[in-house]
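Right, I'll just put the structure down here and ask away after.
Only one protein chain is missing; all other protein chains are in place.
The block that comes next holds chain A.
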Amino acid sequence: MLPTPLDLYTQTLRGLASQWWWPAVFKPLHFPQISRLIGSNPFQRSNSINAGQSNLSLEKKMWGIVRQKVGAGASSIPALQRIRPAASSSRYYSSAAKEMTVRDALNSALDEEMSADPKVFLMGEEVGEYQGAYKITKGLLEKYGPERVLDTPITEAGFAGIGVGAAYHGLKPVVEFMTFNFSMQAIDHIINSAAKTNYMSAGQISVPIVFRGPNGAAAGVGAQHSQCYAAWYGSCPGLKVLAPYSSEDARGLLKAAIRDPDPVVFLENELLYGESFPVSAEVLDSSFTAPIGKAKIEREGKDVTITAFSKMVGYALKAAELLSKEGISAEVINLRSIRPLDRATINTSVRKTNRLVTVEEGFPQHGVGAEICTSVVEESFGYLDAPVERIAGADIPMPYAANLERMAVPQVEDIVRAAKRACYRAVPLAATG
């Protein structure tokens, strides 16, 4: 017989077993909360579920639930109403800029599109009664009823296929994956069914569907829950692939995605859901959409262009801030749209700054950065004053151990260093010239 994967696995374990070693003595540390528990009913739960947890660890919850204090207080009011007292009171917007979380931005976008178009409906694991594993669909079951907010069995291939069928037949499904990691079970319907049917039917059958959910690395959830699918879906013709960063992006792009006649893969980020961003009156207006295929310049600069999407836009902005202290002016491009890719905006910027750093959390090989690099080499080669710097996740499955995990995803310092490399390499030349 051929060696099975398990045999290879044994070899690894055997190697490790020989390292087995423990310090001979150790002093027990004080362990107050556990000792409090000793002697109590093992089933009893602590009432303050969040006790002792940082916001970050609260945010980093996987498929489970971002826990919020239960209660009938403000948190049970649908997100939209928290921002605007009445759905149509546009007078409200004329006041000063408001803050809105990405979660509320997504929720309000769904709400408005469902209210505007009866063909829009939601489907996915736990989107109804539970209001979504990350509470993106909060209040929608109550408002639109179980015919338009469907809780599904755990069958990703099933509900993706059913969504595609409903889209063939004129509905506009918004399918939630608890995380995009589980879209792998359904990828046949996303690519072979959704992306290709309009083409194969010579335009007779359009597929106006949105696949949405958190994508990319969360924190502390290991290899099978921490993967970026931008490059995967971005390589497939027929799909549009969007990756919002801010609340403005989230609202504008999701509304555009739902209205779009083509299938859209909408890649959110779990760690951004709870983040607040300022939103203008225009963004809050129910007619607001952001154009698909257009990048946004988040920060103008003249020395180096940094491209990023999703959570990495925040990192790029932080890096730009640090770089500015060292006299380097970085231009940060928020890609927003992975496919179509806004090559024009990227190349215009590079022609101005002459340097490029691409940032993404996914794997480097055949990644989004690779595509951007190619575009710049093809269209703006003569303008480059330094080799393109590409920052990506490590070329390994995501480890769990916190120290290894941190090294496997890009950090702000990595971006700063890459930008400096790009600039310093050119600076001495300019100085001697």
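We adopt the following convention: contacts are C-beta pairs under 8 Å (C-beta built on N, C-alpha and C of every residue); 3 or more make two chains touch, one makes a residue touch a chain; residues count from 1.
Note that contacts and distances are computed from a predicted model.
Choosing from "Ubiquitin-like modifier-activating enzyme ATG7", "Polynucleotide 5'-hydroxyl-kinase GRC3", "Mediator of RNA polymerase II transcription subunit 27" or "Dehydrogenase E1 component domain-containing protein", the protein name stored in UniProt for the chain missing from the display reads "Dehydrogenase E1 component domain-containing protein". The missing chain, though absent from the display, is touched by one residue of A:97, A:154 or A:344; that residue is A:154. Residue in contact with the omitted chain (choice from A:116, A:187 or A:394): A:394. Listed residues A:115, A:185, A:235 or A:276: the one in touch with the omitted chain is A:185. Looking at chain A, the residues touching the absent chain are 1, 4, 6, 8-10, 12-13, 16-17, 19-23, 26, 28-29, 31, 33-35, 37-38, 42-43, 45-46, 49, 51-54, 57, 60-67, 70, 125-126, 129-130, 133, 151, 153-158, 168-170, 181-182, 184-185, 202-206, 219-225, 394-397, 399-404, 406-408, 411, 413, 417.
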